[in-house]
Every structure is written in C-alpha cells, then in structure tokens.
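Every protein chain of the complex appears in place save one, which is left out.
What follows is subunit A.
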Amino acid sequence: MTSFRLVGVISIVTLIRSFKMLMFFCLFLRGGLELLCDSVKIHNVDLEPENGEKQLTMKHLLSWVRTNLIKERPEMFMKGDSVRPGVLVLVNDCDWELSGQLDTTLEDKDVVVFISTLHGG
C-alpha cells in the first residue's frame, strides 16, 4: 500500500514541475554505449523544448545527445535520425516502442536509458 501511495505522490510532483518547462533528464548509457561518451554512464540533462514546440520530444533529445554527449563513432549510436539497430531505448523503464518512439514526449524528472544489447557470454 505504501509504495502505491508513494508512486502517486511522485507523479503529482512531476506534473506540477513540468509546467515550469525546465527539463531535467537522467540519461543512462549501458551495454558498452557509455564507451562512446568517455565511459560516463549517467548524465543529468537540462533541456528546454525547441522554439515553437510545447513539449520536448525524444527526437530532440536524440539529436542533442548526438551533438553534446557522443564523443566518438556516432554511427555506433545513431542511424538516420533514430538509434541504430540493436539499441533499446527505455523511457521510465519502458520500451519507447510503447510510447511513440521519436514522438515520445518527455517531462521533468524522466529517466531515459539507452542500452546496447549484449551478445553471448
């Protein structure tokens, strides 16, 4: 019971804060992708929506990541304006296929994880 209430409280806070249009994201890069960003796995990102846009989208975030975080071999992360095959994108622990991929809108305190799938072992 307690944990359900807690989740409710957090979502209300998120909603209120998102009106400020000041975005904080927590980005995680895993499965080797962190190697493209000086091996830093967690990035706190502070972004505002593009001119004329009401909300920030994953499309905007991706192009920002490519410009600002990826230090080498961008082809290991991107293909066209999306991620390359084999990279899973999770918005708040949920596959972005379920939230609209590039059109997924982001809110304050959202957590975005990019993960390169591993093979073998």
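Throughout what follows, a residue touches a chain if its C-beta (ideal position, glycine included) is under 8 Å from a C-beta of that chain, and two chains touch if they have at least 3 such contacts; residues count from 1.
We adopt the following convention: contacts and distances are computed from a predicted model.
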item: Choices "Adenylyltransferase and sulfurtransferase MOCS3", "Translation initiation factor eIF2B subunit delta", "Serine/threonine-protein phosphatase" or "Brix domain-containing protein" - which one is the UniProt name of the chain not shown; value: "Adenylyltransferase and sulfurtransferase MOCS3"
item: For subunit A, the residues touching the chain missing from this view; value: 30-32, 72-73, 75-76, 84-88, 90, 93-95, 97-98, 113, 115-121
